[in-house]
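Here is the structure we will look at, set down as structure tokens.
Apart from one protein chain that is not included, each protein chain of the complex appears where it belongs.
Right, chain A next:
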Amino acid sequence: MAVDGHDAGDNEWEKADQPHWRGLGLTDPIKSVEDKWLLLPAFLKVKGLVKQHIDSFNYFVDVDIKNILKANNKVTSDVDPRFWLKYTDIVVGFPDRTDADAIDKSVTPHECRLRDTTYGAPILVTIQYTRGKSVVRRANVNIGRLPIMLRSNKCVLTGRNEAQLARMTECPLDPGGYFIVKGTEKVILVQEQLSKNRIIVEVDPTKGVVQASCTSSTHGGLKSKTYVATKKGKIYLRHNSIHEDVPIVIALKALGIQSDKEILLLTAGNHEAYKSTFSPNLEEAAKLGVLTRHQALEWIGSRVKVNRRVVGPRRPAWEEALEALATIVLAHVPVQGLEFRSKAIFVATMTRRVLMAMDDEKMVDDRDYVGNKRLELAGQLLALLFEDLFKTFNANLKSAIDKVLKKPSRTSEFDAFNTMQFQGDHITAGFVRAISTGNWSLKRFKMDRAGVTHVLSRLSFISALGMMTRISSQFEKTRKVSGPRALQPSQWGMLCPSDTPEGEACGLVKNLALMTHITTDVDEEPIIRIAFMLGVEDISLVTGAEIYGPNTYVVNVNGAIIGLTRYPARFVTNFRKLRRAGRFSEFVSVYVNNHHRTVLIASDGGRICRPMIIVDHGKPRVATKHIVQLKQGLLAFDDFLRKGLVEYLDVNEENDSHIALYESDIVPTTTHLEIEPFTLLGAVAGLIPYPHHNQSPRNTYQCAMGKQAIGAIGYNQLNRIDTLLYLSVYPQKPMVKTKTIELIGYDRLPAGQNATVAVMSYSGYDIEDALIQNKASLDRGYGRCQVLRKYATLIRKYPNGTYDRLADAPVDENGQVQKKYDIIQLDGLAGVGERVDPGDVYINKQTPTNANDNTFTGQAATVPYKNAPMTYKSPVPGNIDKVMISDTENDQTLIKVLIRQTRRPELGDKFSSRHGQKGVCGLIVNQEDMPFNDQGIVPDTIMNPHGFPSRMTVGKMIELLAGKAGVLAGKLQYGTAFGGSKVEDMSRILIDNGFSYAGKDMLTSGITGEPLEAYVYFGPIYYQKLKHMVMDKMHARARGPRATLTRQPTEGRSREGGLRLGEMERDCLIGYGATQLLLERLMISSDKFEVNACEECGLMGYNGWCTYCKSSKKMAQLTIPYAAKLLFQELMAMNVVPRLVLDDA
């Protein structure tokens, strides 16, 4: 039920069936706001696809870092009490070059990628400190470097136009939002967590335990979890810092509520059932003899885990209890002085929630509800990291200062600034280490997370984009509960329902939908003031009877109870009015929970929200005139927000609204209108044409496969030197596109080609989803791709003064250059454009023979060198694409060679359409053998129709139809989700162009020349070539290398390994009784070994001699696996004697 339409709503309904409601007849067409989807590009223009990362980072560098500084702004000395150093300001600068002798200090991200450096900016502080008797102020003191997120406020790319970006070799379509650390692009994934400072009520059905828990988190990062739980029908407060469960009445008494009556009122209120459920708790407290606050504190105090402090005398128990309750238990509820009232009410509320859940199991909360989740972004993680590093930095600084000040006499006056300059790069190194390893282990905040960062996948544009919208859950993958993995109704429009991996991470890794935004923290002080201004009564002034009185609603701000209101609907309406008027942040949400009789205001960071059009009185506020102005560029998305036409709703507020999907669905109670339904999908699922016609898992499969498609990855792709880069030679934009494709720029960086497909059976080489390819199409460039691989080396300088060098090709005695050095030029590097055959040398490096000899003191130039050439190992020749020589940050010469292979599709290469339909190339057929239609069109690909019935990918069929119509009409068609070109219109175009309405053509066999007896579904489908190619996988071995230790064949293709006859295969052979085959496979062909064993002692000897018996009399020779021999010897080393008992067989 809409809150603001509360009183008007009922009357509106009565009027709705009257013939002229609001001046409209019943049969009048509903005038719709056309093209309201244009708000989406407008939104993306200001917010972008990865704005959540960038906003979060901006918040950190602009706001949060200052807060952290403020909280840790003083360094004092234990030695000299007069000394102090204060930080007054902190600023993050712009990225610059760290090279000492650089003239041009500006740096581009691309340079950092190429040079393996870090794209970072200095962190500059302003300090005030005492020098002798005077106070000195110094501005712009560099304390370290912070890696800068691309396209953030501090990035040089922000606000640049396409031409400027091109000059910096940067792709305008690159979303940014990642870091460049030591040359690798790193993303800090969004982390999903349960919301902090909120009460969650859960039930353990097996134990019958009801518990309300609350994870408190305050600025400063201290986290603790408090429970109010039932145990044998009674309620207890549980916290890690207290040994024993505290009976709830004792807890409340300790918090200052002494009267049992008031305790009952604050928890059970006037509800009879709650009262009777609660009464045993009162008895228990009395039984334990706890009647006063002091007794309660003593009771708790004797059970508090005391942090043994070094100094000070032992404190009485009640003092310990008081401190624990004030600072550790529910730390987020403020306690000023000894005013525990608000904390008591919070505990009482938790208790009441337990009582409610005991009475009615429906009152239990859902942990998986998206409104109960918070997303942690790069900014928050970096803030924690910075605070940790900064504290350590200050601690180090302090001890360094102490060390200096301890010295009784100094030659010069002590200047703390100098000490500070010698603090090393603790902060810089800390950031670089954390981001490049992904280990966030901050002991100070009890945080130890691994795998926070990932290398940005540049396999395709989509994979990079998909990574930026990814959300990883903190939930462990092994637990077998379906809840967290299941699709949540509340994720509609917020998280993509299709884009999740298959397998173990299914449902735990999610992706953001197209229009979602993640909030950053908003200061709650002004919001609380506004709440009071709007008539909220302060909670500390009311009694339990009032809190649970009829018509009273409790007002919460970010989980803290601040007061009461007797007119929740009016309060919420007014609050929203102020928000829509822009009086405070648009990301503050307010909603009513009628079950708990609360009004909840949230301004914390990490909430997921999305914009929606406001509807009042049955009319959307966005009218056609606004859209016209938007089209003309007179309005931007922010203007829509400012004018109160559009607002952001978070999941909780969305749940309290009545949202119409389409304008025609608007009824008088409607409060909001969706901007566009297809935004419920994410960027990756948005590529699928007609996804609403597909079986849902197919869309999920495509989401996984779209990331493996080979295509264009960025406008700067040819300037990049990545470890592995796949590029398509002739990428095409899809015939059937979607609005999402246009919005994310997939049509400008496509990964696929429009193949003409005939859906028919051909030759039997198309079973199991195999595809038939037309050889002439492959000749003409279909599916052709390039694989570029980086080979890098450092030309190092060694500590002993020697250094590596490059040498030109060596000549043999006849003055001939060996074939493998053919492409090496005078500089010792392969020439650009040369073909590299397997075994060729492309960097002829030489290292000094005594590089690690630190005693060496002679001339570096006279040192003997040994060859350390880099040879090309791939079985297929490539071409030198690029050679780069540069310096890294620590002045080592870096050489990168990029080697390119151009590949045409071959048998076994993997292809896929955009509908989760993958298949390998099963046969390549000559053009003349392919079927052809009346126009002489020959398919590029033949797909077996058996792929359709079980997969139910109707979207693919419609894509073909729309694609065919598009080709005939000469324009691109749309397959946007929940819309797109209509099948009927497509059929009409086909008919008008002399084709069958169904898209089925009459084909003639290319082999017999006679017509095929069936009509064949024939038209263009967008096909992606996937990165899995036979060339990289095929492997066989007859003989080859063996592992040194076991003498068994090596493992894996890269080591030319054998194919393993595993345990299960072995079992089959045993079951069959094929002993000789087993013997051959497991020993003779593997690691057979002849040993001499003594029949006497059973030990192994050698050369017919038993070293144990000192005799050669009873030696026998036998063949055993070398691994067995090794086992015997290893056992002997462990003082176990294995004896071979030989029997004549």
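Everything that follows uses one rule, which is that a residue touches a chain if its C-beta (ideal position, glycine included) is under 8 Å from a C-beta of that chain, and two chains touch if they have at least 3 such contacts; residues count from 1.
Heads up, the rule we're going with is that contacts and distances are computed from a predicted model.
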Candidate names "Protein RIC1 homolog", "Glomulin", "ubiquitinyl hydrolase 1" or "DNA-directed RNA polymerases I and III subunit RPAC1"; UniProt protein name, chain not shown: "DNA-directed RNA polymerases I and III subunit RPAC1"
Sole residue of A:Phe94, A:Tyr803 or A:Tyr997 that reaches the chain not shown, by the stated touch rule: A:Tyr997
Selected residue (touches chain absent from view) among A:Phe417, A:Tyr765, A:Tyr803 or A:Tyr1015: A:Tyr1015
Hidden partner chain, touching residue among A:Gly815, A:Gly936, A:Pro949 or A:Gly970: A:Gly936
Selected from A:Val729, A:Ala807 or A:Val1030 as touching the chain missing from the view: A:Val729
Those residues of chain A which, in the complete complex, touch the missing chain: 718, 729, 775-776, 779-781, 784, 786, 833, 879, 881, 900, 902, 926-928, 932, 934-938, 990-991, 994-997, 1002, 1004, 1006-1015
